[in-house]
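Here is the structure we will look at.
Just one protein chain is left out here, and the rest sit where they should.
Going in written order, the chains are labelled A, B and C, and every chain counts its residues from 1.
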Amino acid sequence: MSKRRPYVRPMGGWWKKNPFFVEYMVHEGTALFVAAYAVTLLVGLVRLGQGEAAWNGWLEAMKSPLSIVFHLVLLVAIAYHAITWFKLFPLTMPPMVVNGKRLEPNVVVGGGWTAAVVVALGLLAVVWRIAQ
Amino acid sequence: MEIFKADVVIVGGGGAGLRAAIAVAECDPKLKIALVSKVYPMRSHTVAAEGGAAGVKKPTDSFEYHFHDTVGGGDWLCEQDVVEYFVEQAPLELTQLEHWGCPWSRTEDGHVNVRAFGGMKIERTWFAADKSGFHILHTLFQTSIKYPSIKRFDEHFCVDILEEDGRCQGAVVIEMGTGEFTMIEAKSVIIATGGAGRVFRESTLGGIVTGDGMALAYRHGVALRDMEFVQYHPTCMPVTGLLFTEACRGEGGYLVNKDGYRYLQDYGLGPLQDKPKNKYMELGPRDRLSQAFFFEQQKGRTIEHPTLGSVVHLDLRHLGEAYLRERLPLIYEMAETFMGLDPAKDPIPVRPGVHYTMGGIKTDGKCAASLKGLYAIGECSSVGIHGANRLGSNSLTELLVFGKVAGVEAAKNAKSAAPGNSAALLKQAQAVEQRVMALKTKTGGSERISVIRKEMTQSMEDGCGIYRMEKTMQATCDKLAELRERFKNISIDDKSSVWNTDWLTAIELDYQLDVAQAMAHSAINRKESRGAHQRLDGYEQRDDVNFLKHSEAYYVAGAAPRIALGDVKITKSQPAARVYGAAGEKADQERKASHV
Amino acid sequence: MSTMKVRKRSNAPIFWGLFGAGGMLAALFGPMLVFITGIAVPLALLLPADTMSYPKMLAFAQNFIGKAFIFAIIALFMWHAAHRIYHSLHEIGIHAGMFAKLLCYGSALVCTVISAVVLLGLGF
Partner (left out) sequence: MSESQKIIEIEVLRYNPESDKEPHREVYKVPFSDDMSVLQGAQYIKDNFDGSLTFRWSCRMAICGSCGMMINGIPKLSCETFLRDYYPNRISIEAMAHFPIEKDLVVDLSGFIEKLESIQPYIIPREARTLEQGEYIQSPAQFNEYIQFTSCINCTLCYAACPQFGLNPDFIGPAAMALLHRYNMDSRDGGAEQRMQLVTSEEGVFNCSAVGYCSEVCPKHVDPGNAVNINKINAAKDYFLRFLSPKGGSK
């Protein structure tokens, strides 16, 4: 009979053991903040549907210091999501070929970041236009 | 003991073994094939081959040229009829590999490209960057998966072949993961276990290159032919022996001594060439280049490195980083990681190291050994194409051409041979098991395996190096006899069953000692200088009268091998002076003129 | 030897597709939206104080494009988050199985439905 007795090591706490994995968990963790923001917006939307008074109440709540701090945290977390999202492009996207040459990973990432900044400023501009 | 009934058993999953397995499977899908390898097949040492595989490709080339390069390169110790067959099959086999997916490097127009190699008149080396062996091996391995009749015994270690009724009829293997034995019954047995260069100290070879199959056949009375011819590759990494492929020179690298002088021009390889020119300078054959190193060292013109010892420089700087990264990426990385230098900026210190065993299990042109039912292919075999010195890139092609031949022959034999006597075979296999187990279970030994191995490799290097002398060869023979004795007294630390590499290493060492003896005794017996066998003790010349002969070493239990001489098959190329460089070109022209 | 097992097709592409779309939207619009709705407007920075006044927002939510935008942001953010959170739970060793799956994807679904109902209720 075989004397083999393969030993399987437990996986517990794997994500704490390597800085690479810690970073991974942090960027995965941004999802909590994305969800929190979506819920905040959803509440706003519901309030909007309930009429002007309800909506204004929501707007007031958004002005509370707690809310401001909360949104600052959201801003950081979601910005981090945006940064890492594009940083993963060389991994998650097919290679981009321009003139028969593959784009370097850092060009791809840089391109993604630039696009994100342009879109964000565009959004701000549109909102600003509408608000006038 | 487990029993597995196959039609063909192949011991060795390198390039040769895999090609043979596919050939059997394609011959007849009903034949059951057992493919045994002590490492997963894609780890076999074929994986390390860098430069490429030779086969006529260019319109300016011809079978004729490839034939003459090979026979002349082998110093006329080749079986010329076999070489003829070889050169004709080469392009077909290389194309076959392309169809199986091998990513050969290509020209801009999408055809397979060829590069220059040492001792070759025309560029005819098919290459896949500088990972040719890697790609060949992986292509073969992956292709082999297509055939359901190939049953692999990965990480199974072959400890003996079975002989019954004057026929070879199977093999006994140990499953490394459990330490358990299996008898594989088969009508045909193909040995494809690779070279034996690890009996030397500094070598380009992987740890598995221990000559197992050679020793197995040898112990069953099959001759080991031309074992004294051991190739030193001129450009190896000092200490580790890792290889810087000949393609470095094929692509235009220079070899320079401590004065920055391209010394090869002093050794009949000149005149000096700026661009790589076939058969000139750095593109001379390996034996000549390694010998030139030896003399440079004697003259005190090598570079004395504090930790690396005597070296010369392989200078690639003038080729530029971009070109080097494209054509020699592996070399570039190796220089960076292992030596911490940048080949585009620094010359690489190199010196010769043991690289290839020209000799091996004696077979006929169809890969059949003298024991019926037994075949041998690849580096462990001597089918007769390398003679006294192998030309770079002929060996990978050999794996394919003769792997296929052996597969076809073994299949034929398996279909025609009568069934064996299973009971008798099992009895034999059980005896083998007992003998091999005894090595592990015995107690009271005092010799460490590593110590014996170290003494063996050092002694082989001292006695059977690039240049040889009676006295040192004798010392090596004596040392080996002593080590054979001491081996009986080894101790094995590990007594367990699962993955007992301590035990397997001891079995390998046993094989190595046999092979080393065959080499040393063949060498001392050859009183001339030819190809890779060069003497400095009064036998500096080639002696065609007495030694245009193969050496054949026969096993004698408990004693030194018996060495006999065998005939060489000469068809169309009569022995001539072996010259390169300008002299070579002149000789070529004269030969042509005399033919007209 | 090639053995062709019959394998079960994974349904992951649906969730993965929603995850990817949401991740992309969050990366492109997320930070600026948070800034606008959560910081700039409440603090009247940069933008006029009435940027998000009831009439303006109502008009926006009644406009076809505005509706689609709001819906996409809320729903896809949720699907993105649900997918990641579900996986992370599994990764850190909380194998809540079906429960976690229901909790994560279920809340995404609930949010999606609510936002759709409200948006439709606001009329065109």
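Note that a contact is a pair of C-beta atoms (placed from the backbone, for glycine too) under 8 Å apart; a residue touches a chain by one contact, two chains touch by 3 or more.
It should be emphasised that the depicted structure is a prediction, and the values quoted were computed from it without experimental measurement.
Enquirer: Considering the full assembly, with which of the depicted chains is the omitted chain in contact?
Expert: Looking at the complete complex, the unshown chain comes into contact with A, B, C.
Enquirer: Which is it among B:Q298, B:N421, B:Q434 or B:T501 that touches the chain not included here?
Expert: Checking the options B:Q298, B:N421, B:Q434 or B:T501, the one contacting the hidden chain is B:T501.
Enquirer: Among B:E108, B:D259, B:D274 or B:D567, which residue is in contact with the omitted chain in the full complex?
Expert: For the chain that is not drawn, the touching residue is B:E108.
Enquirer: Given the contact definition stated above, which residue among A:M11, A:V43 or A:V69 touches the chain not shown here?
Expert: The single option touching the absent chain is A:M11.
Enquirer: If the missing chain were put back, which residues of subunit C would it touch?
Expert: Against the missing chain, subunit C presents residues 1-3, 5, 7-10, 12-14, 16-17, 87, 90-91.
Enquirer: Going by the touch rule given at the top, which residues of subunit A touch the chain that is not shown?
Expert: On the side of subunit A, residues 3-9, 11, 14-15, 17-18, 20-21, 24, 28, 88, 90-95, 100, 102 touch the unshown chain.
Enquirer: Go through subunit B and note every residue touching the omitted chain.
Expert: Spelled out for subunit B, the touching residues are 39-40, 42-45, 47-48, 92, 95-96, 98-101, 103-104, 106, 108-112, 131, 134-135, 138, 142-143, 145-146, 154, 177, 206-208, 239-240, 242-243, 307, 330, 333-334, 337-338, 448-450, 492-494, 496-502, 505.
Methods note: only the chains that are shown with their structure count from here on.
Enquirer: As a quick test, compute the distance in whole Å between the mean CA positions of subunit A and subunit C.
Expert: Spacing between the chain centres: roughly 11 Å.
Enquirer: Centroid from C-alpha atoms only, then distance subunit B to subunit C, rounded to Å. What do you get?
Expert: Roughly 63 Å, centre to centre.
Enquirer: Any idea which subunit C residues touch subunit A in the complex?
Expert: Residues 22-24, 26-39, 41-43, 46-48, 50-52, 54, 56-58, 60-61, 70, 73-74, 77-78, 80-85, 87-88, 91-93, 107, 111, 114-115, 118-119, 121-122 of subunit C touch subunit A in their complex.
Enquirer: Taking the touch rule as given, give the residues of subunit A at its contact with subunit B in the complex, in rising order.
Expert: Going through subunit A, the ones touching subunit B are 2-5.
Enquirer: Going by the contact rule at the top, pick out the subunit A residues touching subunit C in the complex.
Expert: 11-13, 15, 25, 28-29, 31-32, 34-35, 37-42, 44-46, 48-49, 52, 55-56, 59, 62-63, 67-68, 70-72, 74-75, 78-79, 81-82, 85-86, 112, 115-116, 119-121, 123-124, 127-128, 130-132
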